[in-house]
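The structure appears right after this line, and notes come after that.
One chain of protein is taken out of this complex; the other chains stay put.
We just call them A and B in the order they show up, numbering each chain from 1.
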Amino acid sequence: MNAFSSLLKRDLRLAFRQGSDSVMVIVFFIVVVVLFPLSIGPEQKILARISAGVIWVAALLAAMLSMDRLFAADYEDGSLDLLVISPHPTEILVLAKVLAHWLTTGLPLIIVSPLLGVFLYLQADGFWVMIMSLLLGTPILSLIGAIGAALTLGARRSGVLISLLILPLFIPVLIFGVSAVDAALMGLPTRPQLLILGAFLLFATALSPWASAAALRQAVE
Amino acid sequence: MHRLANPTRFLRLCNMVKPWAMAITLLCLATGLYFSLFKSPPDYQQSDTVRIMYVHVPAAWMAMFCYSAMALSSAAALIWGHLVAQLIAKATAPIGASFTFLALITGSLWGKPMWGTWWVWDARLTSVLILFFLYLGFIVLHDAFDDTSRGARAASILAVVGAVNVPIIKFSVDWWNTLHQPASVVKLDGPAIHSSMLVPLLLMACGYTGFYLWMLIVRMRAEFNSNKIRAIRIRQANR
Partner (left out) sequence: MSFTGNAITCIRSDRVVFQRLSFSVKDGEILYLKGPNGCGKSSLLRIMAGLLRPTEGVLYWNEENISKSVDSFLGDFQYIGHQNAVKGALSVNENLKIWAEIYNLNKNNMSIDDALQAFKLDRLANLPARFLSAGQKRRLNLSRLSATDSRLWLLDEPSTSLDDAGSLCLKELINSHLERGNMVIMATHESSLVNGKTLNLADFVFNE
């Protein structure tokens, strides 16, 4: 547990000192969302109808953007070798890095998402559910993304490659995240969708560290 | 099974199986096409368009079958490190992707007369489309590394992760579909299919499977040969 918190603290410290990554992700998130009214037109009705979907897709793309740096810096400077052969399970260290990634990219996305809801005329009923669904969904993005990031270490054009590998796997999260918000807007219960998202989160927490650690071990060979 | 991990033994088996695979493919496809195009009855609603089914449905089956074969041999390659298993996964991927593509194209051709559009966001078609993306990811990741053995191992892990996710994706897409499109799509296959349609369908499926085996053997031999060529080149470089 000690190593977990040490690594988490190190990654957070690096993120705060280098800073630009989190800011870039948020700005990207906002810009993508702003493109929709500009391309579709400012009609309130249409924008309100697509708002949940647009915010979710933009969050997905923004999370993707920062994903390929998750292990790359450690891979390039040799830190990854030392992490893999440390006395702690690589799976635990992967979880620490994923948590740090979520705290520095996923959480800021959730914080600015209400602002984007206002931009897109999302109805008041949808806000809390959208935040809840993002709260459950964005950690899954970080977890699954970690697998892609580990698999593409040292590959040519890893940035594009990782999107191709991981975006299809995000589809279930997208479907249930958006449908939770839609259900809230129609006055239907949102519990089932949120529970399923929670189940996905537990499943990803079990699967991702194992697969990422396996990928990291073969990446350092 | 471990006995087959030996490449020479495996190649010998390939040589034995190949003529049979060819024969099954040609025989089944010929009779299957004859039955499906001339002998089977036209559908009372769709008339002759239903015949696309005999090309489409087996292709969709093969798309799933090839993905399972790819994921299983990838898992075997990861666990036991067998070169043969790794090459089976690698050789299966483009064949499976082609079957998936065929299923998509024929599905779209079938959709035009049935639904009036080339593409419908039907749960089945959407799942197959996502499956196609999964295949593409595997193929691209395999070739993304300068060191080919790294690409093979990375792609194997991806295939296993993808296989775990396929049921979840299928479930999500079904949910999404029922939410947005309440059962407007005609259900075609089901247990209540008449034998005059089932026989050609099964014959075609047999032919497709034989074709898969045949192509797999051809590709495997090509893989073994290119490995040999690489070994010779490396030896030259070291001289």
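Keep this in mind: contacts are C-beta pairs under 8 Å (C-beta built on N, C-alpha and C of every residue); 3 or more make two chains touch, one makes a residue touch a chain.
The structure presented is a predicted model; accordingly, all values stated were derived computationally and were not measured.
Among B:Ser149, B:Thr178, B:Ser195 or B:Asn225, only B:Ser149 touches the chain that is left out of the view.
Only one of A:Leu61, A:Val84, A:Leu103 or A:Leu207 touches the absent chain when the whole complex is considered: A:Val84.
Seen across the whole complex, the unshown chain contacts subunit A at 2-3, 6-7, 10, 13-14, 17-18, 73, 76-79, 81-88, 93, 220-221. Although one chain is not shown, part of subunit B still touches it, namely residues 147-149, 227, 230-231, 234-235, 238.
Methods note: only the chains that are shown with their structure count from here on.
If you average the CA atoms of subunit A and of subunit B, the two centres end up 31 Å from each other. Taken together, the subunit A residues at the contact with subunit B in this complex read 147, 151-152, 154-158, 161, 164-165, 167-169, 171-172, 175-176, 179, 200, 203, 207, 211, 214-215, 218-219, 221.
Residues of subunit B that touch subunit A in their complex: 78, 130, 133-134, 136-137, 140-141, 144-146, 150-151, 153-154, 157-158, 160-162, 164-165, 168-169, 171-173, 175-176, 179.
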